[in-house]
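What you see is the complex with one protein chain gone and the rest in place.
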Amino acid sequence: MKTELNAILPEIAVLVSACVILIADLFVPQAKRHVSFWLTQFALLATIWIVVATAQVAPVRAFSGMVVDDMLSDVLKLFALVAVSLMLFYSRAYLMARGLFRGEMFVLTLFALLGMMVMMSAGSFLTVYLGLELMSLSLYALVAMQRDSSAPSEAAMKYFVLGALASGMLLYGVSMIYGATGSVDLDRVAEATLGGQGNRTLLAFGLVFVVSGIAFKLGVVPYHMWVPDVYHGAPTAVTLLIGTAPKLAAFAFTLRVLAGALKGLEFDWQGMLVVLALLSMVLGNLVAIAQSNIKRMLAYSTIANMGFMLMGFLAADLNGYSAALFYTVAYVLTSLASFGVVLLLSREGFEADLIEDFRGLNRRSPWWAFIMLLVMFSLAGVPPTLGFYAKFAVLEAAVNQGFVWLAVVAVLTSVVGAFYYLRIVKLMYFDDPVDDSPIVARGDARALLSANGIALLVLGILPQYLMGLCTLAVTQSYF
Amino acid sequence: MLENYFPVLMFIAVGLAVGGSLLAVGRLVAPHRPDPRKNSPYECGFEAFEDARMKFDVRYYLVAILFILFDLEIAFLFPWAVVLPDIGFFGYAAMMIFLAILVVGFVYEWKKGALEWE
Partner (left out) sequence: MLFSTAVFYVFAAILVFAALCVITVRNPVHAALWLVLSFFTAAAIWLLLGAEFLAITLVLVYVGAVMVLFLFVIMMLDVNFEDLRRDFRSYLPVGAAVGLLVLLEMVLVIVAGTAGAGSAGSLPAGSNTQALGRLLYVDYVYPFELAAVLLLVAIVAAIALTYRRRRGAKVQDPGAQVKVRREDRVRLLEMPAEKRDG
């Protein structure tokens, strides 16, 4: 019992603190709302400590195989916790200016995080699904939190309807897999599929629906329709949340289901992922050029990036999975900083979400222009930033497994992608500002955002530690 | 096990038969002389002003959804009560945690004022 509880200790910590904050917040007057904020930050910090303290190399299975606590889940949880903590720091002023600095905001964020953590250490399709729903339900509500304007409500509605459809497809696929193998436990499904048991047709159809569900959650073409609208319509703080930590959960979902449970169908899903990756990279990068809103542009950039990540994944070996994990972490760190700068530039009544708003940023503040430069370089894959090494590792893994033509397409589309990232750099450095208002931000947000930006550079120069961690995590669980 | 439900099946069948036959008898025997005046909606002698369908206050929805959530909670209690002797303290504790989590929600909605109608 004790080891079982140890395995879910981080989840328990997040759940208990979410409940405590939910109740405590009711007794806090609006003027002292920062009490809830700091309680949330403290809970996140404590959970980080728990994850690190209970980390162990050998995987532990608990609750009749429902939960797997291994290095992979610990690494992913760690980055998700950091991402959520940074998201709250970056968006504090933004939320205050828009009347969103409410207890429910923090509590729903924590519940979304709990859902992600459940997904990250899921050992059964049942847990994967419940974690996914917990995360999605909280995110739908967060998108709609700003009740008085119509864009967030519309975005939430689209997100909800399409998300429900994706969940339905996923469940349909899982039911087929259950029908063919007689189990929803990921390990037992893996045994059955590797042993050639079960009806192949049924499994193949189940796989199609499960991959559709995964593709929706990752937001890759042709299941990407929700991404631009939700990124654009949601309050930027929520966009930041949706664009970062859930990608880690979606990666865990993909790895546990495809590389774990459905490893016996590797050949089948590789083909599907090739199509998804190819379409996402081409469409994401081409459509991003035409955007004038930076949130929309970053949404298409997400689509392209997730496609790129899948290219590493479909190599389906240790290097491929490690590179894909590294790519996801790198993307999340970069994405945090990119939306962090957008949040920094916004103020009461002004969203700073147009590309034009970045014009002449260098004159207004050379430091933030430099941070944004690092972010754009990292997204475009310019050395020596983190994004360059991530792209390099993924390409290497794909080429080693013989997907040379796909790698060529990936490089070509990345060159196209570099155009719109570098356009922002050009606007920042070579154009005159249209708006000279000073940039005000809290000290903690400034310090953390600077550290985040610098980390993109430092980790890009010294990627071996992060890469080592990713390889270790994947090795312990899947090789 | 299915034999136990045979009375229910009979009940449904008899219910349908009685209801259906009464409607049929009414349709066959009663005088039926439609008239445009008779079929028009009657509103104190005026033509109908507007569509009968109108917007509901969103508060009804809130009450309904809170009801459903606690209804679901109760649904989980049935099988628990049936097997309580078998599952021992572990099962008892599991349900207590389940209830505690929902009590948090209940405290929240009460203190928030969502249960007050005004």
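The chains carry the letters A and B, assigned in the order they are written, with residues numbered from 1 in each.
Throughout what follows, a residue touches a chain if its C-beta (ideal position, glycine included) is under 8 Å from a C-beta of that chain, and two chains touch if they have at least 3 such contacts.
Nothing here was measured: the structure is a model prediction, and the numbers come from that model.
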item	value
Of A:Asn6, A:Thr54, A:Gln197 or A:Ser365, the one touching the omitted chain in the full complex	A:Gln197
Sole residue of A:Leu134, A:Met297 or A:Leu466 that reaches the chain not shown, by the stated touch rule	A:Leu134
Selected from A:Ser17, A:Ser91 or A:Thr181 as touching the chain missing from the view	A:Thr181
Residue ranges of chain B at the interface with the undisplayed chain	1-2, 5, 9, 53-56, 58-62, 64-69, 71-73, 75-76, 78-80, 82-83, 86-87, 90-91, 94-95, 97-99, 101-102, 104-106, 108-109, 112-114, 116, 118
For chain A, the residues touching the chain missing from this view	8, 15, 19, 22, 62-64, 66-67, 102, 104, 107-108, 111, 114, 118, 124, 126-127, 130-131, 133-134, 137-138, 140-141, 144-145, 147, 176, 178-183, 192, 197-202, 205
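Throughout what follows, only the chains that are shown with their structure count from here on.
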item	value
Chain A residues within the chain B interface of the complex	15, 19, 22-23, 26
For the chain B and chain A complex, residues of the former touching the latter	101, 104, 107-108, 111-112
